[in-house]
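Missing here is one protein chain; the remaining ones are kept as they sit in the complex.
For clarity, chains are labelled A and B in written order, and residue numbers in each chain start from 1.
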Amino acid sequence: MKSRIFSIILAMVVLIGVLAGCGGRAGDNTDKSADTSSGGDKKEKVEIKYWAHQNEGWNKSHKELAEKFMKVNPDITVLTEFFPYDDFESKIQTSLMSKTGGADIYELWGGWGVDFSPTGALAKVPDKFVEEFKKDYFAPTLGSFEHDGAYYGVPLEFNIEVGGLLVNKKLFDEKGLSYPKTWDEMLKIADQTSVKDGAVMVMRGFDFVTYDNVTYTWLSMLMSKGASYFNEDGTFNFTSPEAVDAMTQLVSYVVDKGYTNLDALTGGGGGEGHYFLYEDQAMMVARGPWVISEGIEMYGLQQGVDFDYIAMPWYGDKIAFPAETGWGLVVAESSQNKDAAWKFIEFVMEPENLVPHLQMCGMLPPRQSIIDNTDYKERMPHVVPLLDILKHGEYIGHFNTDVFKEAINNMFVELCTTNNYPTIKDGLAALEEKLNNELILGK
Amino acid sequence: MASVNSRKRKHLAKTIIIVFLLIVAVLVVFPYTLMLLTSFRSTTEILRHSERIWPINWTVAGYIKVFTRAPFFKWFRNSVIITGSVTLAVLFTSTITGFIFAKYQFKYKNTLFFIILASMMVPSQVTMVPSFLIVNWLGLYNKLTALIIPALVSSFGIFLCKQFIEDIPDSLCESAKIDGAADFTIYFRIILPQIRPAIGALAVFTFLGTWNDYLGPLIMLSEVERMTLPLALSFFNSQHSTDINATMSAATLVMLPVTIVFIAFQNQFIKGVSLTGIK
Partner (left out) sequence: MKNNKFVFAVLFPIFVLVIVFLVLPLIYGLGISFFEYNPLRQTNPFVGLSNYAKLFRDDVFIKATTNTLFFVFVTVTINIIFTLTLAQFITTIHSNKIRSFFRTVYFLPCVAPMVVAATVWGGNIYSTRYGILNTILSSMGMPRVNFIGDANLVMYCLIIFTVWVDFGYNTVLFSAGLDSIPTQFDEAGKIDGAGPFQRFIYITFPLLRRTFVFVTIMTIISHFQMFVQFMVLAQRGGPNNASTVLTFYVYKLAFINKDMGYASAVAFVLFIIIMVVTLIQRRLNRIDWGY
């Protein structure tokens, strides 16, 4: 017995030793390269880390960008690393705190920028970028990267979650339907096609229920009727007749009409609506243009054959919608290689590099000059209907959009599934009070 | 006549009990069986034929994906390094500290032992924020040592070992001392062999707790290559969906090593656990 325990312990020690040895060697490698960069004898070799979130199509493009850049700049090595989206924000936060365990460049979601920009953990964007910002960039793309007149991030995209409608071409053809041109036509098609089996949707006629889309569909509906979700003093106003009407519509689409269900918000359903569309279980899905690359990359489908991406009709007669700052690039203030990092970002932002990246990620350009760029239009003919509406986008507001969307989503789920509030307006009044306290008055 | 009846009744009761226990056993194994079977089905097959359990077309694509798209061996290595060092270290620190508290007289003994007892009551979930800040401040963030150094000492382990060592008669140690044995020799030659069951129990607890730890690595490690096995499962979740086939393959692979260890040492596991309940 004794010798047995002893031999187990011995085996463990040996195993750990061997494994740690392998690890040690790997660690040594990175140490050496770090040494040469700081020592810098002959050729100064700089290594910068670039962290982004996981997405097959996007990651391919990030890697290509890094390789292209390293060819032009052999003295700089760009190491890319990709993280599951769910853990990414907290990884950025903790690694920025650590000052050593993090990256030099992060792909940062604009909505998080509101929290990160004022902390001093991000490096200020150099002046040469700022000049371009003022000339050429759309206001919503910069909004949350700004703090006290300085900028802390370079926007990669114009994030838009409204205005585009993903449609299943195959099903439309099978059923002999044509794409909707008005809101009412859209609802009519949804009415005809939606099929439900208990808590599960067999066919989603019109899906707008995701973390982002409930908020954006609702706000753009009320804005297209000429209303605003802000009072003049900057507080939220969710109880205008237009806001109540729009929410009433959305709740009825789920509860009475059954166009879709709440699975994408509440979980357990196995994914968001556009995946169902790609599996021929949804007709129309309101979503940003980034969904296209997922259909092509993950499902191997063809645009124009299996699905199409068309302009979504507007609820009111005005084109108006909110937009939050989308993905951008930021540099850590604690980075030892800020110059190299900005050099890389500058490289990424050059139209000849940015346009293919936007294409791969299915993103809209953050700057007017790329919209006018014929290369971009040729590469992405399907987003042309969206390009014209970008100028109507208004910055969503300077607050944490995750808190904002989560509160709206929770209220939406509550209104759909409970009788906690006698009327929709009561629910919206509670939401208004909550968000005013948390996001506006608390500041 | 009556005795025959009662024997029959007894027999029936026994059968019912066995059947009940077997049903529970099946319910325990069933989800893992599902996991194993699902890991051999492509994601499309899972979605299209959700009514089936048995794979139509067996595929190892999920496993290939785990090994090629993710640094699985590095995660495995990280888990082994962390768990191995923590377990060995805890065995050593707990036994020797338990020895000292059980057999030595010194100043402030009670106060010091009270600190150990008190710290036993503070679960790591309560102190995750300050622990993270301390680890970060020490420059350990995103290093495997961030999970090793804070875990070198276990107050539970010290407590357990002290309880067991107190049962060893003082005379054994005293006579060794008179024979001129050094303190460390007494610890190594006399104490350790006597408390083997406690060491086994402590090894089991420490091994399981460290190997299966999810929150610690989630907070303390950032880079993908530094991750440990329990974090591997969320690796195949993208922003909007889950690759169920790859996730189940990863789940099977994560489960495999610990299951092998468990089956190899099942008696030690069960004995170790029972021991802490009695003490």
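Simple rule for what comes next: contacts are C-beta pairs under 8 Å (C-beta built on N, C-alpha and C of every residue); 3 or more make two chains touch, one makes a residue touch a chain.
Not measured: the values here are computed from a predicted model.
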Touch with the omitted chain, as defined above, among A:127, A:197, A:317 or A:350: A:197
Touch residues of subunit B, complete complex, unshown partner: 13-14, 17-18, 20-21, 24-25, 27-29, 31-32, 34-35, 38, 46-47, 50-51, 53, 93, 96-97, 100, 103-106, 112, 115-116, 118-119, 121-134, 136, 149-153, 155, 170, 173-174, 177, 183-184, 208, 211-212, 214-215, 219, 229-231, 233-234, 242, 244, 247-248, 251, 254-255, 258-259, 262-263, 266-267, 269-270, 273-278
Which subunit A residues would touch the chain omitted from the figure, given the whole complex? 86, 89-90, 93-94, 96-97, 115-116, 118-121, 197-200, 261-263, 265-270, 402-403, 410, 413-414, 417-418
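Heads up, the rule we're going with is that only the chains that are shown with their structure count from here on.
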The distance between the C-alpha centres of subunit A and subunit B, rounded to whole Å, is 38
For the subunit A and subunit B complex, residues of the former touching the latter: 1-2, 5, 9, 12-13, 15-16, 19-20, 22-23, 53-56, 81-87, 90-91, 94-95, 97-98, 100-102, 210, 270-272, 274-275, 279, 294
Subunit A touches which residues of subunit B in the complex? 47, 77-78, 80-81, 84-85, 87-88, 132, 136, 139, 141-144, 193, 196, 199-200, 218-219, 222-224, 234-235, 237-242, 244
